[in-house]
Structures are given as C-alpha cells and as structure tokens.
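Removed: one protein chain of the complex. Kept in place: all other protein chains.
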Amino acid sequence: MDLKKIALNRLKDRGVSINDMAKIVYDIQKDFIDDIDIKKCEETILLILNKREVINAVLTGIAIDEGVEKGIFDEHIYKIIMEDQGLYGVDEILALSIVNIYGSIALTNFGYVDKCKPGIIGIIDKEGKESNKCHTFLDDIVGAIVAAAASRLAHHNEDK
Amino acid sequence: MDLKKIALNRLKDRGVSINDMAKIVYDIQKDFIDDIDIKKCEETILLILNKREVINAVLTGIAIDEGVEKGIFDEHIYKIIMEDQGLYGVDEILALSIVNIYGSIALTNFGYVDKCKPGIIGIIDKEGKESNKCHTFLDDIVGAIVAAAASRLAHHNEDK
Amino acid sequence: MDLKKIALNRLKDRGVSINDMAKIVYDIQKDFIDDIDIKKCEETILLILNKREVINAVLTGIAIDEGVEKGIFDEHIYKIIMEDQGLYGVDEILALSIVNIYGSIALTNFGYVDKCKPGIIGIIDKEGKESNKCHTFLDDIVGAIVAAAASRLAHHNEDK
Partner (left out) sequence: MDLKKIALNRLKDRGVSINDMAKIVYDIQKDFIDDIDIKKCEETILLILNKREVINAVLTGIAIDEGVEKGIFDEHIYKIIMEDQGLYGVDEILALSIVNIYGSIALTNFGYVDKCKPGIIGIIDKEGKESNKCHTFLDDIVGAIVAAAASRLAHHNEDK
C-alpha cells in the first residue's frame, strides 16, 4: 500500500474523512470561486495528500497523538501535549510544514480555521479536550490540509 | 529621534494609531484574559515596537506602499502591488517577520485578522482598494503587530 | 512579455545569469546526484522561475534595491537597507517566500549559501558593499533560487 493511502486511512481511523475536510474547503471558498462544488474540493484534498511533506506530517502528528494516548512518553511531555497547553505550539509548527508549501493564502486560511474551528475541526478539538482521546496534533494537521486545499483552489482560479 | 518613534510616526502618517491597534487586540483577547483593558493593550503594542525586526518591517513595508503611490517602481511590479493581486504574497511574508518571533499563537491570530479584517485593518484595506492610496503592505503589517501583541498578552497571562 | 521572462531579464540587468546560478546548484549537488550536469541545473533554475511567488519575490526585491540606489525612500530606511545592517532581516524574509515552498532541504541549503556566499552570490555581495550599488535583497533572492533548485533536484533524485 502506498504512503498516500496509508495517510488517508490513518486520518479515517482518527475520525476524519475526505468529505469532512472538503466541506470546510467548500465553505471557505464558495463565495470566491464560481464553479466550486464538494466534488472539486474532495479532488483537491486528494491532490494535497500527494505531497511527501504532507504525508510525513500526517503520519508523524497522528503517531504523537496516539503515543500520548497510550502513555508511552515520559510524564512531562505527556502532560504538556495531553492538555494541549496554551503555550505548546509544536502542533501548529508541524502543521506549518504543510501550509508553507502552499504560500501565504494557505497561511492566512490556516490561522482562520485554527481560531474558528469550523466543522470536523471543532468536533475533534472538543473530543480531544473532553475525552481520553488526544487530538492535539490532529486538529492542526486537518486545518493545514484544508487551508492548503483552499489555497490551491484559489491559485488555480486566478490562473484561469 | 530613535527608530521606534520614527516607526510609530510613519504608522500615524499612514492612518494607524496605537489606539486603533489596541482596540483590535482587546477584542481578540477580552474573553481570555481577566484584567485586560485598552491601556494594557496599548502598552503591549508599544513593547512590540521595541523590537528591531518589527521596526524594520514597518519602515520597509510603508516605504514600498509609498513607492508604489509615487510611481517610482517599474510598471510590472507597480501593477502587481497596486492591485494587491490575489497571488501576491510578499506583503504577508513581510508581516511574518513580525509574527514569527511571537510563536504560533501570533501566527493563528495573524491568519484570523488577515481574513476577517477587524477595525482599522478593514478601513485601510478598503481605502487601499478604492482610492489611489496603496495599503498593500500596511494592512498586513498592522495585522502582524496586533497578532504579536495578542500573543504576548496570552503568554504573559499563562505564565502568571 | 510574460512575467517569467521579465524576472529573468531583471536578474540579468542586475548582473546574475541563469548560468551563474546553475553553477552553484551544480557544486552543491554534484556529490549526491549521479547524472547531474550544468544543463540540468539550468533547466531546474528555469522551472523554479515558473512559480508566481518566486517571480513576485524577484521583482519586489530588485525594485527595493533599485529604489535605494535612486534615493527615493526616506532617509531612515535608506540608511538601514543601503548599509545592509546586521540586524536588518527583511531581505532574508523575502527570500524565504521562495525557499519555504521547496521544503526543508531548500531551507538548509539557503542557510548554507547565505553564510558561505559561493560564486555569483559572493560577487554581488561584495559589489553591494564596496560600490554605490545596493544588492541587499539581490544576494538573498539569488541564494533562495539556488537553494530551491538544489532541493528540487534532490527531491526528484530520491523519487526515482
């Protein structure tokens, strides 16, 4: 199985489908792109997942979240990540490895979804805070993929 | 006159006061920090402007905006910057030189204000698009200072 | 004339040819990629210049350098940029808008060429410091293009 398929399966295991992400992309871009629809947003999400740097960020972020859930890290880093303390920013930094390759439109969209937490992002954020699940990295990874897809659609629309 | 004072005067010349910026910082953080008020936000804005990298970004960004207004650049870059074309991202990049030094909270706040354009940011953005003024760099610089101040307040609140 | 051609002409006007850049790329990668030659490096430089973000950085950086030479900015920013003061980092930041889209290999190569200044980068850096020319932005822009090309070659070599 190729790494792209593995990354998509890992996202699915953690509760995030391609359609979940596509719906947020659609909401962000529907006022700016004429012929946008959910199908096009899903196709764009899949194109984002072609990039090796995106796959690496997905696999690494989910590995850390799961490592925290399983209690395999030492107590200090466990506590910091599990509680997603306000000053822990490694999750956002990891997400930036996705966002950066899609330029500044991706960056501002990432900031927006990270703050407003639309759709699935809000759901996994809440789940991570209220249950024994750890979604500290997952919500930022998903936000970054969504922001990258929104940016890619915007760029291709401008280039038409 | 020191460079900090010069940077503040240049912002004022271009239509942005310390109070304009403090009001946005207050709105972003008022739900998260108990003893916040406009005065504290103004003081924080002034602390952000102590940093050499912030002063350099302010002076450079405004110099480019004014250069565009005066028509001193060659036609290609003039057209790209004056129209703040969707794919021009150098303005956001310059703003990042401010945002980066305040960590990931600053980054997500920057994405948020860049997209939602609260207060003075919306006013200068509109003015730049409708008049012969060029505010392509200014709105991002102001957004970055606001985001940096919001992040600084959040960090100091957590550390208490 | 398209923007890519304009960007290449502007680089040429300021003293930097495609071959100058290709030679540095070749030196960086010759020990790691078997079938590398100058022609392949030149082709890669041209692919880097296809990207809108790269073109924007080239045109903006050169516009600022020329603005400084012509004395059209106010005295404070003129002095800071002309002398390329140690704490002025906007030039590196602009270069990062090129480097970021090519991932972390590009970033470390950029740090390397920015510090070691091989080939044309050293020549324009010296010229900028000793004459009335201003190359504050140019040397970083060229370093970024070279680093991006080296990274692109490394990625395609790994994917083979």
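Details
Per-chain residue numbering starts at 1, and chain names A, B and C are given in the order in which the chains are listed.
Methods note: a residue touches a chain if its C-beta (ideal position, glycine included) is under 8 Å from a C-beta of that chain, and two chains touch if they have at least 3 such contacts.
Predicted model, so just to flag it, every value in this text is computed and none were measured.
Hidden chain, full complex: it touches shown chains A, B, C.
Within the complete assembly, C:Thr108 is the residue of C:Asn19, C:Thr108 or C:Ser131 that touches the hidden chain. Residues of chain C in contact with the chain left out of this view: 85-87, 89, 91-93, 96, 103-105, 107-112, 114-116, 154-155, 158.
The chain not displayed touches chain A at residues 3, 6, 52-53, 56-57, 59-60, 63-64, 67, 70, 72-74, 76-77, 80-81, 87-90, 93-94, 96-97. By the touch definition given at the top, chain B reaches the unshown chain through residues 52-53, 97, 100-104, 155.
Basically, only the chains that are shown with their structure count from here on.
Fitting chain A to chain C on C-alpha positions gives a rotation angle of 180 degrees, to the nearest 5. Of all residue numbers that take part in the contact between chain A and chain B, over half occur on both sides, making this a same-residue interface. Annotation: 32 Å between the Cα-based centres of chain A and chain C.
Looking at chain B, residues 87, 89, 93, 96 sit in touch with two or more other chains.
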